[in-house]
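Heads up, one of the protein chains got dropped from this complex, but the rest are sitting where they should.
Then we have subunit A:
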């Protein structure tokens, strides 16, 4: 009998590709795509299961179908977004499976068990965890940016659909939706609580527009309601790896650093040169964030 596949579960092809990048090459893999996930051709998995009827963010509605599809998998990988965490927790409890999190590398051990790794202690150390052979595990993954060779998966379709949801959901601001441009951005202009307030956002949005950057934010700024959650960079939000990460008024909580550690160049604009973000920065500008942004805008717009 072949060893059970490592199965990634995602609601879009890009996420599935990133999740597959966590798995050691050569491991048999399968991708389960929920809802309207996009074109699966070229996904670097052995098999793809399209489940267009399994959509939505209520774990109680989508969970039973997902559980049926992943039964028999050696490991089930989900991304660390809130819907991913909700579904992972739900599956762990209802299918009675162990759960590991923040995993950026997964491999089979020679005895058929599964070994995972993650960064701990703010990235200064790495923790290795092992699950015994034959024991399936739920994995909340935090993919690092890697290039993965395209594959030629065998594509199947599942007719399973979501069950009824007890939740009633009303979008409040349809204009605020839409995918954030953070994933794949080459330049990210990111703001934290140090910018002073929501009324200060305009100059950073404009700076992002002028430089072709995506606008990011710390958890503190998002939790304060200054920007929608889709802008959040960090352990709970998006993981980014741009060529240039520009942090305005961000002190650099561990939660934030987890999401931007892989950036090629980091510039921190902060009044406190000893803020934790300086440890990851190539350039620290000790100055008022708003004044720097305004001067940058003036110079960049003048040069056009």
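Worth a mention:
Going forward, contacts are C-beta pairs under 8 Å (C-beta built on N, C-alpha and C of every residue); 3 or more make two chains touch, one makes a residue touch a chain; residues count from 1.
By our rule, contacts and distances are computed from a predicted model.
Hidden from the displayed complex is a chain whose UniProt protein name, among "Protein ImuB", "Electron transfer flavoprotein beta subunit", "Transglutaminase-like domain-containing protein" or "Branched-chain amino acid transport system permease protein", is "Electron transfer flavoprotein beta subunit".
Contact with the undisplayed chain is limited, among A:156, A:209 or A:243, to A:243. Among A:49, A:214, A:241 or A:284, only A:284 touches the chain that is left out of the view.
Residue in contact with the omitted chain (choice from A:27, A:102 or A:158): A:102.
Of the residues in subunit A, those that touch the hidden partner chain are 57-60, 63, 80-83, 85-94, 96-102, 115-116, 119-121, 123-132, 135, 137, 140, 165-180, 186-187, 211-212, 222-225, 228-230, 236-237, 243-244, 246, 254, 261, 265-269, 273, 278-288, 291-292, 295-296, 299-300, 303.
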